[in-house]
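Okay, handing you the structure first.
Omission of a single protein chain aside, the complex is shown with its protein chains in their original locations.
Here the chain labels run A, B and C in written order, and each chain numbers its own residues starting at 1.
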Amino acid sequence: MGPVSVGVVGLGYWGPNLVRNLFELPEADLAYVCDLEPERFERISRRYPSIRTTSDFDRLLADPTLDAVAIATTVSTHFELARRALEAGKHVFVEKPLAGSVQEAVELAQIATQTGLVLMPGHTFLYSPPVNKVKAMIDAGEPGGVYSISTSRVNLGLHQPDVSVVWDLAPHDFSILRYWLNELPSFVSALSRGCILPETPDVAFIGLQYPSSTIASVELSWLAPSKLRRTTVIGSRKMVVYDDTSVEPVRVFDAGVTLRDPESYGEYRLTYRTGDIISPRIDAVEPLYLEMADFCTAIREGTTPRSSLEIGVDVVRMVEAVDESLHREGARVRIEESVAALR
Amino acid sequence: MGPVSVGVVGLGYWGPNLVRNLFELPEADLAYVCDLEPERFERISRRYPSIRTTSDFDRLLADPTLDAVAIATTVSTHFELARRALEAGKHVFVEKPLAGSVQEAVELAQIATQTGLVLMPGHTFLYSPPVNKVKAMIDAGEPGGVYSISTSRVNLGLHQPDVSVVWDLAPHDFSILRYWLNELPSFVSALSRGCILPETPDVAFIGLQYPSSTIASVELSWLAPSKLRRTTVIGSRKMVVYDDTSVEPVRVFDAGVTLRDPESYGEYRLTYRTGDIISPRIDAVEPLYLEMADFCTAIREGTTPRSSLEIGVDVVRMVEAVDESLHREGARVRIEESVAALR
Amino acid sequence: MGPVSVGVVGLGYWGPNLVRNLFELPEADLAYVCDLEPERFERISRRYPSIRTTSDFDRLLADPTLDAVAIATTVSTHFELARRALEAGKHVFVEKPLAGSVQEAVELAQIATQTGLVLMPGHTFLYSPPVNKVKAMIDAGEPGGVYSISTSRVNLGLHQPDVSVVWDLAPHDFSILRYWLNELPSFVSALSRGCILPETPDVAFIGLQYPSSTIASVELSWLAPSKLRRTTVIGSRKMVVYDDTSVEPVRVFDAGVTLRDPESYGEYRLTYRTGDIISPRIDAVEPLYLEMADFCTAIREGTTPRSSLEIGVDVVRMVEAVDESLHREGARVRIEESVAALR
Partner (left out) sequence: MGPVSVGVVGLGYWGPNLVRNLFELPEADLAYVCDLEPERFERISRRYPSIRTTSDFDRLLADPTLDAVAIATTVSTHFELARRALEAGKHVFVEKPLAGSVQEAVELAQIATQTGLVLMPGHTFLYSPPVNKVKAMIDAGEPGGVYSISTSRVNLGLHQPDVSVVWDLAPHDFSILRYWLNELPSFVSALSRGCILPETPDVAFIGLQYPSSTIASVELSWLAPSKLRRTTVIGSRKMVVYDDTSVEPVRVFDAGVTLRDPESYGEYRLTYRTGDIISPRIDAVEPLYLEMADFCTAIREGTTPRSSLEIGVDVVRMVEAVDESLHREGARVRIEESVAALR
């Protein structure tokens, strides 16, 4: 099979990044860009005059030479565009979150399963080298069992027109947690506030409880004085800090507490240990490039992309549960098991 | 009235700091140190040979020349020691938290009110220059209305023998929040885990909702790779970061989001503003010295100390509500109004 | 006059940045790229198919519709290429340093003066917003008289094939110092070592003495564990730190020492003052874009570009004096006055 012929749909904030990476990727042939606002074509056309531009999504679906579409539109349109593309026989990449509800996500997943087409959610962080460094360490048991994770993803960020800070930012952390821990939380609870627009939460604090006993806290905010993207993983043997804004994005602390003698019970049975701190070398590669390559490989070779459909559905499940907690004044919400058919 | 004659009770981790500051304070005359473990006297006696040492608390109570006691024992003993001291006619300073339950705290408060004696909880952070800088800014309306507060107080900390990380560390943040916001939260919810000792929470994530709509998140941990004491205050006009471990403990960000035209409803009605960042000069004074001086002034002049009994009771109220939430699997718990008699 | 027709010569490390910015600039019409290695054209052609490519520099000089050339080749070729372009009647932009010796730089300057053509050295930092913020502050007297400046420009940097770390990096700091202080140093002295290749200095420490009494230290290194671009300006009233790698690139410290009573002579006549620290908001614009725009404006309107020929010659004067100091074992070398004709 030759290069995958792709059309990018949506040229807002993120779409041009898809365009740039697909253009560079040898495995892809970027055939179309599609957007309802034609003035967005100008910059693209100047830079990449060979790419066809259209405001008509159907033109892409009707082109039998087009293998796939990459959708980077607002969340509310994900379901309809992805569904129509799948039904037209196109492989589909959808920016995170996969869809605006679990029901929509599951329905898309079912169509993809039935048609045998690739449906891949755009969880770009799963291709980030530091995220994968931490994943490899957890899989190798280096930090030991994961006691707790605390993460902050905050900055003075653009309020999104159609979604809350939870739908905008939580998919990043939720996909990373799902990828690292390989489990879905049992319960979530959340607290939020719409500080600027009362109806649109722009600050949220989320608590997660996992079947393995791991607990996690996720702080999200579009209202923060400085950009912070810091995740702390506390393990039984080591602690790891992943800071996406740092030149040392992963730091491993050989520190912890040990129960010296679990049988007796006294004041001194705990031993505190602080050892070396290591910042492992992390390669600098653009995650989005790797993600686009994985999408093409999935189409050409039938592999499951790292940012899998299962993770995509689970992330929507987590976000929807947070939304439910917010609507129920912070109540603790159980996350239902994934539909068996998907597994 | 001459210097206040004081006895320090409890020479564990914190007591020696009380000793050192009371010894230096002209308004105080440090007459006794009292501890059940006499080997703790050695170091004190070598340094301060003039101070009487005893393991008999009653000896302090029986000395008619002793005006006051400062209690720095484990939390579970606060109530009994404070009650007996008050009943013996002594003014009392009690390390935070005031007592191990709201009932005990209220009972102590009632005794103090009836006897007219000073009962002061040791919320040292209320005397910290950066905390007071932020307090002054909030009072002056500089950051505008407070949208939200997020705070992390974590480090690889000594597990306390008789209390959880919540009872150990939350009083610090709760007293600061109570002092800054001048209100008690309506609801708290919490998530915690005993990672090392299952029965002793050593990591906790707490959410707070205030009547004024302010929301707050408090992260506490004895299991963290590096010491973090960072509080972010998001106001409608400015944002403030208070970091107790930094050489620039207060940073003011002239940044925010403004609704330009609240009547129309469109994509561009929000204006983002990022301006200068200012680290105001903060004086270096030891908060504990100021706190001890405030205790002496309250005794000598009848003033209400900044770390007031009301704040002390409210902090216990908040901690107890967190404990209840934890026992009810993270349920949202309403904090009852303070007993009217205390106000 | 329409857009300036420009050809970029040299597509090594820096040339593609010139291409990108000239392509975006409305005042410029990027007509040619020229390089001796044709394999470098491929990436350019894929992105910008409209630009003509050639390995023949004479083709540019022979094109009567070409107004100007921008030279981004190795230093040793600057003189010859710039001279020929000027003699062919083209305006010339030359990457820093202007030439490989004072004699060459002065000769180029003379040709430019005689022909009335623009000859502009590429001191990009003169268009950097933080550098200009500090310049504006110094001009307004905010830090007071400049006592001393200390600067470090170090990282694990690519050894250049034909120049030392001094010729590679010093032009950046020297152009900034020349721009800020508006004077040429009287004396320089330097210490260096070729750690990797003995004949190629890769670490250098440079001292500068100015007629105004300001002293400066410049540390340059291609062998440093982490990137550091930090310049500290000590003024009589305030201190300023410019750190090009920080999200707060300019920080103003309202700190200093005051002679309270200069007549008497005692221990206490000095007053130390530490006040607020301010990080002024700095706009994010790409300096190279502004530089290219300034080049076009100089051609179209006859203005003197901020990165002026005079500064360009002075920077070469400073670098050459450092080289002389190094050849004379660190001797203190006087910098001769600029040739009158240039002023």
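As a working rule, a residue touches a chain if its C-beta (ideal position, glycine included) is under 8 Å from a C-beta of that chain, and two chains touch if they have at least 3 such contacts.
Everything numeric here is computed off the predicted structure, so don't read it as measured data.
**Student:** Which of C:S150, C:S246 or C:T297 touches the chain that is not shown?
**Tutor:** Within the whole complex, the residue contacting the unshown chain is C:S150.
**Student:** Quick one: say which of C:M239, C:M292, C:V313 or C:I335 touches the chain that got left out.
**Tutor:** Reading the full complex, the residue touching the unseen chain is C:M239.
**Student:** Considering the complete complex, identify which of C:G15, C:G256, C:P287 or C:P305 is in touch with the unshown chain.
**Tutor:** Of all options in C:G15, C:G256, C:P287 or C:P305, contact with the hidden chain holds for C:G256.
**Student:** Of the residues in chain C, which ones touch the absent chain?
**Tutor:** For chain C, the residues touching the absent chain are 147-148, 150, 152, 156, 158-159, 161, 187, 189, 191-193, 195-197, 203, 205, 207, 209, 213, 215, 217, 219, 221-226, 232, 234, 236, 239-241, 251, 253, 255-257, 259, 267, 270, 272, 274, 277, 329-332.
**Student:** In terms of residues, what is the contact footprint of the unshown chain on chain A?
**Tutor:** 248, 254, 274-281
**Student:** In terms of residues, what is the contact footprint of the unshown chain on chain B?
**Tutor:** 47-49, 226-227, 247
Quick note on the criterion: only the chains that are shown with their structure count from here on.
**Student:** Among the chains, which is located farthest from chain B on the basis of C-alpha centroids?
**Tutor:** C
**Student:** Could you work out how far the Cα centre of chain B sits from that of chain C, in whole Å?
**Tutor:** Chain centres of chain B and chain C, defined by C-alpha means, are spaced 54 Å apart.
**Student:** Would you mind listing the residues of chain A that make contact with two or more other chains?
**Tutor:** 226 - these are the residues of chain A that touch more than one other chain.
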